[in-house]
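Every protein chain of the complex appears in place save one, which is left out.
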């Protein structure tokens, strides 16, 4: 067991920290889930790419540094510590790319990955449909085979596509064999949102930003090189991505450690302004801080497992439950600390930190819902980790 | 709305308080769930009866005072406030008696109720069987019709009969029609534990007291006057009793209000001894105290509903969930306050209050389990109060 | 002991509910978020005609001479629909505050409120911001131990945007004058303290209404939304979420009614009862909001769906006039004997 950074890791951390200190915008960018904010975020992504920080763990050929998983964690820690901008490329980099690495053809990788790491292509995820949220097997959007043109024709609707209103590409699951049952007969497709027949309708999130889109497909043609993995095998292909979404890649501990540190700072700041922070709140702040630290240590253990070649599989559901509920607690506590100013949002002259905590709270509330609700995750833990039986009904 | 005691209620409260002050044993009796403790508790019950405090809400003919439900609540408040002994007659008085009043014949009432209120008969409940806990419909003990002798012959086994080792009577459900499905074909029977063929085996509870018994029936004859309600209709008869067990009658708020007051007193006492009670614990103590008060107020509202003739029905599950989980919290907090002395039990020279809090904690842990686990109660609330659908499987 | 509302009180609730259904259908709530003023004098008039505004005004000043216990269910109904008008501020805080003062100015103001001509709001230093300050004709404002009644047009306002778009909060700059003074010194302190208790009660009632609304909406959704071939309401996890939230609300409501009774009767423990009510109602509304969003899933997370309108109001009101922790701390002082509340 070796828990300190190695020499190389220290050097990597120093380099990342230095670059971030020099380059992170001094004033926070406007939300990346608005039109103008998105554009500024893409600019930032291009800057990251230019300095080879956009995809540190990828092969050099695609713009990466071939960093280890531990180094990736270190980069994430530094990234959030520096309060660097939200990654509007994350759905591509963290969800689609791992699947491309595992199931893509060499041609697909060479064509798509460099454009992804350089933020030329901006990808959104087309998983959910109006009547299939946590139950992906209930998808209804159709991909009909068009042998003549060599591809598929899509019809149907996807919903809750994060930042879909600003992206130019979509990946998702479509029903290619309507006679097959539930999990079967789905194909994983990559679609150009500029293709004829695509309509994108922005849907505002509860915090008011256009964070979502509905995407309608009206006989949209996707050529064969838009198929990821084997036709009709989209479910297994997607599950690999889902595992990676729920696991390490999307929610690195650095984010929560940074939030916890900001919460402690807020607690001290309010305490010093003469608004006494009562001991009860202080204790809960400590508990939340310790939760973030526990999540960090837990993840270190997982990273070592993965690095040693073990599959994390269903255990990643434990991660998802833990970080998503912790994130809500961290923000709830901040709001309690803010007292009468908790409800103030961006634009209110008296809002503390520009209303960031209330905004963050609303964002955190999505955690227990998306990427499989925590109810589903608890079922997964019980059934696949602990081996409890499925209900007779299902 | 009138929330203060009326003149009559004040007088009733005063009389109860005075009598209890004069008569409650100065030193706590040994546990009523041990052989010698039980005998002392029966003595106390006879004293209560002699002063007409054993069944205040019953008709005078059976030893009561015809007190109103509100007066009964008042009596309970005073009883627990005075730290009077545990009621070893409670299974008879609070579970069987309401059923007798509703379903019993005049002859049964006249024969059984006076002996119950005077603690001549001591009743235990025979609900559970080794493979039927929360699922009463799965009962397997048999009551075979014996037309010749005019009664039923019992065979089978009951378990978790509280204080069964010390009681002389048992009431319970037995399968009288083995061909009927689950809830059907059960009969509610009252059995003399001295009858030939009965074997009682004490089972110690986790706190070490012989609080339970297993009762084995080997061709035990029960004459027809031991049938409560209609033959094969035991399920509906029992459900009435269960409602009353889970509702108002068994867990009057007085008990928790008294516990909460003792918890606050403990908090002050330890605080004054130089062991500082930290603010965090203090806040949780306050919250628990407010919970007990909330339960009291909630129950007042329910009592008014019942007095006005409304049925409480499935709403009583809300009571059960609330008091049982609050009771655990009250005791957990006391143990946290006690620190290194929390684990000390009766017999340890340094035990605070003779280890009563640890004992009470173990007792409280049964709350979320017995009389229908809280999981079942939450299903009941969801399905019968909120109207959510049952799972497809069941 | 009798813990129940009488027929007249229940009828009043029914009337308020009926009128709100008519003058404030669900579609209006979004308008209240987006329009400049966000409030309607029409709706105010409808509620005033019903007697909601003048309920606590003495009959001598043209009111109904009712008590907080008569009004509490009406406030719950206003909360249930997330009504944006300052009914609580005017009818449940300012009116009884004025009623406690013996001077002519207070009586005159009461009469003008009673007839629906004047809408009032209230600003104490502890709260920092004043709700509906842009809409009120009169603001009852505290500075130190003085209490003033200030005309709406003579204050300078700075808007403070709330997460609840139905709320309009303002920082208020104003100048006291001897002509505007309603009370000072001991009397001012006393009525301010009493008004804080009434504010706790009024917001607690609104929160119970909000919580009930969110639970009802969510139960209805859980019955029709299907996943894995079944209504999601048939899953035990969803059932237990809803059962827990329902329990919280069911336990909070009687605490609110008891506080109304205690304030109406001037019971010695009324401040503590008000704090107990606000603490529990705040927690219940937050719990109901959390449960509602989790059960709705992504659809509840969209701006198009109405759920967030109610959730955000719950968050805002749960924090206003002291959050649960604040009110529990007040109770602690009584329970531990450091203060006789």
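Each chain carries a letter (A, B and C) given by its place in the written order, and its residues are counted from 1.
Rule of thumb we're sticking to: a residue touches a chain if its C-beta (ideal position, glycine included) is under 8 Å from a C-beta of that chain, and two chains touch if they have at least 3 such contacts.
Just so it is clear, the model here is predicted, and its values are computed rather than measured.
Given the contact rule set out at the top, which of the displayed chains would the hidden chain touch in the full complex?
The chain that is not shown is in contact with A, B, C.
Check each of B:107, B:148 or B:340 against the chain that is not shown and name the one that touches it.
Touching the chain that is not displayed is residue B:340.
Consider the whole complex, including the chain that is not shown, and state which of B:5, B:43 or B:375 touches that chain.
B:375
In the full complex, which of B:13, B:184, B:205 or B:268 touches the chain missing from this view?
Among B:13, B:184, B:205 or B:268, only B:205 touches the chain that is not shown.
Out of B:196, B:309 or B:349, which touches the unshown chain?
B:349
If the hidden chain were put back, which residues of chain C would touch it?
Interface residues of chain C facing the absent chain: 235-237, 240.
Need a quick check: the contact residues on chain B for the chain that isn't drawn.
These residues touch the chain not displayed: 128, 131-135, 137-138, 159-160, 203-206, 208, 212, 278, 280-281, 335-336, 339-351, 355, 358, 362, 365-366, 368-370, 373-375, 378, 393-394.
Could you please point out the chain A residues that touch the chain left off the display?
On the side of chain A, residues 1-6, 9, 70, 264, 267-268, 282-283, 286-287, 289-290, 293-295, 297-298, 300-301, 303-305, 307-308, 315, 318, 321-322, 375, 377-379, 381-383, 385-392 touch the unshown chain.
Methods note: only the chains that are shown with their structure count from here on.
Ranking chain pairs by contacts, what comes out on top?
B-C
Going by average Cα coordinates, which chain is farthest removed from chain B?
A
Provide the C-alpha centroid distance between chain A and chain B, rounded to the nearest whole angstrom.
From the centre of chain A to the centre of chain B is 52 Å.
Whole-Å distance, chain A centre to chain C centre, using C-alpha means?
Chain centroid spacing, chain A to chain C, equals 39 Å.
By residue number and range, which residues of chain A touch two or more other chains?
Counting only residues that touch two or more other chains, chain A contributes 278, 280, 393.
On chain C, where are the residues touching two or more other chains?
In chain C, residues 230, 235, 238, 325, 329 touch at least two other chains, as defined above.
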